[in-house]
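For reference, the structure I am asking about is given below.
With one protein chain removed, the remaining protein chains of the complex are shown where they sit.
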Amino acid sequence: MESDPLERGAEISQPRVIEPGYTISTVTDKISSIVLGQRTRPGWFLGFGASFLLLLILLYAVTVLFAIGVGIWGVNIPVGWGFAIVNFIWWIGIGHAGTLISAILLLLHQKWRTSINRTAEAMTIFAVLCAGMFPVLHLGRPWLAYWLFPYPNTMWYWPQFRSPLVWDVFAVSTYLTVSLLFWFVGLIPDLATLRDRARTRAKQIVYGFLAMGWRGSAVHWKRYEMASLLLAGLATPLVISVHTVVSFDFAIAILPGWHTTIFPPYFVAGAIYSGFAMVLCLAIPLRKFYGLEDFITMRHLDNMGKIMLATGLIVAYGYMMEAFMAFYGADIYERYVTLNRMVGPYAAVYWSLIALNIVIPQALWSRRVRTSVGALFAVALIVNCGMWLERFVIVVISLHRDFMPSIWLMYAPTRWDWMTLLGSIGLFLTLLFLFIRYLPMISIFEMRSLVTETEGERT
Amino acid sequence: MMATDTFGARFDRTQRRAFILGIAALILAVLDGLRAPEQFFRSYLLAFVFWLGFPLGCAAFLMVHHLTGGFWGLPIRRPLEAGTRTLPLLTALALPLLLGLSRLYSWTHSDLVAADAALKFKQPYLNLPFFLIRNVIYFAVWWTLVRRLNRWSDEQDRTGDPLLAARLENMSGPGLLLYGFTVTFFSIDWIMSLEPHWFSTIFGMIFMVLQVLGALALAILVAGLLSQREPVASAVTPDRFNDLGNLVLTFVMLWAYLAFCQFLIIWAGDLIQEIPWYVTRAQGGWAIVALVMIFLSFATPFYLLLMRPIKRSVQTLATLCGALIVINFLNVYWMVVPAFEKSGPRFYLLDLLLPMGMGGIWVATFLRQLKSRPLLPLHDPRFEGALEHAD
Partner (left out) sequence: MPDVMATKRIYGLVAEFESPDQLLSAARRTREAGYRSVDAFSPMPIEGLAEAVGFHSTRLPLVVLLAGMFGAGGGFFLQWYANVVSFPLNVGGKPFNSWPAFVPITFEFTILCAALAAAFGMLALNGLPTPYHPLFNVPRFVMATRGRFFLCIKARDKKFHVDASRQFLESLMPFGVYEAEL
C-alpha cells in the first residue's frame, strides 16, 4: 500500500508515531522488560491494591444481592431498568473504541494505531466483561441465565427471537468471543517473544504454552496476516452491530423517548465517543508511568481528540433530531418526554449531560487543548461522566413517567447501586493492572515493523 | 498539448450534445407539463432532488477528504470540485418549483390544515414563509461552502501557498457540520413533509448518505473516463482505486445499515404515525421496486465490491459506479414518488423527460466546469509525491 500522507506530513509538521533511535531489538527489550522485569514497581502495587479494594466492594454488593434479591436496588415499577442497564450500556460503549482502533484503523492502514491497539483491545474485553455482568445480575435469578440461550430443553421452549433483549444476548456474547479471538491472535507472536526472553522456568512454561509453538515462519506469518485482516473485516461491522442491537433494546419498544429511528447510529457514535474518552483516560497515565512517550506520542493523543470531537458532534446531532422530531412529530407523549427531560424533576441531570457531553468537549476544536495532555485528560474524564449521564437520561427519565400518569414514580439509586457501579470500575481496573503486568501492553511485533519502515523512509 | 486537443474536442462534443439533449427533453417536458401540471411538478421535484444530490454530495465528500487526506483523493478531487460548481445551476432550477409548492404539499392548504390537528400543530414549522426563509438559508450556506472550497483550491493551484491546505482543512470541520444541519432540514422540508404525518429521526442521515454515495460514484466514474489520458492517467493507480472501491463499499453498507434500522424500528413499533410510509412502499408494485432496490443498491454492489480484482480494475469500478448512479435515482424515486402514487409505480413520460432534461444541462455544466481548471490539483502539499509512483 501507499504510505499514508499523514505519515509523510509527520516529518514536516506533525509529531511522529514513534520517536527515532529505536531498532528492532531495543523496541523488543523496552516493551518486554515491563512484563519480564523482576521487580514490580511500587506504583503498580498501589494502583492494583486500590482497584482490588473496589473489586472487593463489588463482590460484597453482589453477594448481598444474591442473598436478598434485586429489591436492594433502587429499581421499582415503572423504572424497572435502573443502574444495572445504565451501567451495562456505559461499559459496552466503552469497549467499542478498542475494536475500532484495532480493526477499522487496521483496515484504513493508519499506522499510528500500532502502539495503542493492544491496550485498547484489552480494554474492550474487560469493559465487555463488566458490561455483560450487569444484565445477568439484573435477572433476579442469575443462576438461570443460561435460559437465555437456545438449547433443547424439557420445557420445549425457545427464547423469544423477536425480542431485542435476546438479540442482545447473541450480540454481546459474539462480541466478547470475537474480541477475545482478535486479542489472542494478536498476542501470539509477542507471547513467543516473552517465552524466548523469559528467564524463570515458570514464565517460560506459561508463556510457552500460550505461544503454542509460534516460531515466526514466513508461511505462518502469511496466514497470520490474512487472519488478522479477516478478523478486522469481521470485527468492524460486528462492533457497529453490537451497539445497534443495544439501541434496539430501546428503539424497538414503543415507549416515548425510546422509540426513535436515530437511535442505532447515535448509540454507535456515542459508544465510540465514550470509548475513545476511556482510551485517553488510560493511555495518558500509562505513557507517563511507564515512560512510553516515545511510542504513544502527541500525535496519538491529537488524533484521538479529533475522533472524540467528530463522534461527539454526531451524538449532538442525535439529541437535536430527537428534540426536533418530538415537536415536529406532533405526538403528545413524545413531546411530554422531551419537556420532562428539560424541565422535569431530573432536569439537572439532563442539563449536566448537555454541559458535559456537548458543551465542554467543544474545547477539542482547539489544537492547544488537543495537544495539552492535562486538558485532554480532563475532557476525556468529563466525556466519560457525560456519557454515563446520557444513559441515565435515556433509561430513567423515559421510564419514570410513561403513558399512564397513575403509575408515575421517581427513581433513586441505593447505596448498593453505587457500590456495584464503583465495584465494576474496580473489576475493570484490576484486570487492566494484571494485563499491563503480565502481557505486553504494546504490540511488539507491530512496533518492529514500524521501526523498519521508518528506517526505510530515512534512507 | 497535441494529444489533449482531440481529447478536448471530444470533451466539447459531449458537452454540446448533453446540452442539446437536455434542452430538447426540457422543452418536451414543458409541453407535456402544460397538459398535466400536477404531474409536471411531481416529476420536477424528483429530478431536482436527484440532481441536487450531486453538488451537495460532492461538497461533503470534498470536505471529508480535506479532513482525512489520502492519495485516493488525487484523481477525484477535480471532478468533485466541478460537481460542487453546478450548485448555481441547481439554484436556478429550484425556482420553478416554487410555483408548484401548493400542488405538492398538503400543508400549504389552509383548509386541509384546519381540519387536521397534527398539521395544525406543525404549522409553526410547516408554513410557506418559514419554508422559504429556511431554503434561502440552506442555499446561502451551500453557496458559501462551495465558493470557499473552490476559491482556495484555485488559489492553491496558482500560488502554491502551503497554508491553503491547512485553511481548507480548518473550514471542512465546521463545513461538514453546516452541511449536515442544512441537508437534514432540507430533506425534512422537501421530502418528509410530502407525507406530513410521517416522521423519522434517522431520515436526514439516510438522505446524506445517498447524496455522498451518488457524488462519490460520479467522481469515480469521471476519473475512470479521464484516466485514459494524461494527466489523470498517472494519478489513477490500482491501489487508489482499491481504496476508492472500499469507500464506495463503506457507503453502500452504511446506506443499507441506516435504511434497515429505520425499517426495523418502524416495522416493530407498528405505530399509526409511522407505519403508513412503509405500508405504501412495500405494497403492490412498490414492493417489487423495494425488492429490486435491496438487490441492486445493496446485495449486488456489496458482493462485487468485496472482490479485490473489481476494485483494482479502473474500468470495472468506473462502470459499477455508473450503474450505482442509476440505482441512486431508483432510490430517490422510491423515496419520493410513493407519496403521490399510493397504489404502485405508474409510468409517466415526465418522470423520464425531466430527470433527463435536467441531467443533460447538468452534465454540460459539469463538463464546462471540469475543463475550466487543471484536471489534477497542482500544488496541494497533501499530494506531494503522489505522482512519483506512476510508471
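Side notes on the structure shown:
Letters A and B mark the chains as written, and numbering starts fresh at 1 in each.
Here, a contact is a pair of C-beta atoms (placed from the backbone, for glycine too) under 8 Å apart; a residue touches a chain by one contact, two chains touch by 3 or more.
A quick note: this is a predicted structure, and the numbers were derived from the prediction, not measured.
For the chain excluded from display, the touched partners among the shown chains of the whole complex are A, B. Remark: the omitted chain is touched by one listed residue; of A:Ser102, A:Thr193 or A:Ser398 this is A:Thr193. Contact with the undisplayed chain is limited, among A:Ile85, A:Val178 or A:Val315, to A:Val178.
The chain that is not drawn here is touched, among residues A:Leu56, A:Met212 or A:Val359, by A:Met212. Taking the complete complex into account, residues 260, 263-264, 267-268, 270 of subunit B touch the chain not shown. Where subunit A meets the missing chain, the touching residues are 23-25, 28, 150, 156-162, 164, 166-167, 170-171, 174, 177-178, 181-182, 184-185, 188-189, 192-193, 195-197, 212-227, 230-231, 234-235, 237-238, 241, 244-245, 248, 445-446, 448-449, 452.
In the analysis below, only the chains that are shown with their structure count from here on.
Of all the residues in subunit A, the ones that touch subunit B in their complex are 1-2, 4-6, 8-9, 107, 237, 240, 244, 248, 251-254, 259-265, 309, 313, 317-318, 321-322, 324-325, 327-331, 365.
If you check the complex, the residues on subunit B that touch subunit A are 69-71, 117-119, 121-122, 125, 173, 177, 180, 184, 188, 197, 199-205, 237, 239-240, 246, 253, 257-258, 261-262, 264-266, 268-269, 271, 273, 381-386, 389.
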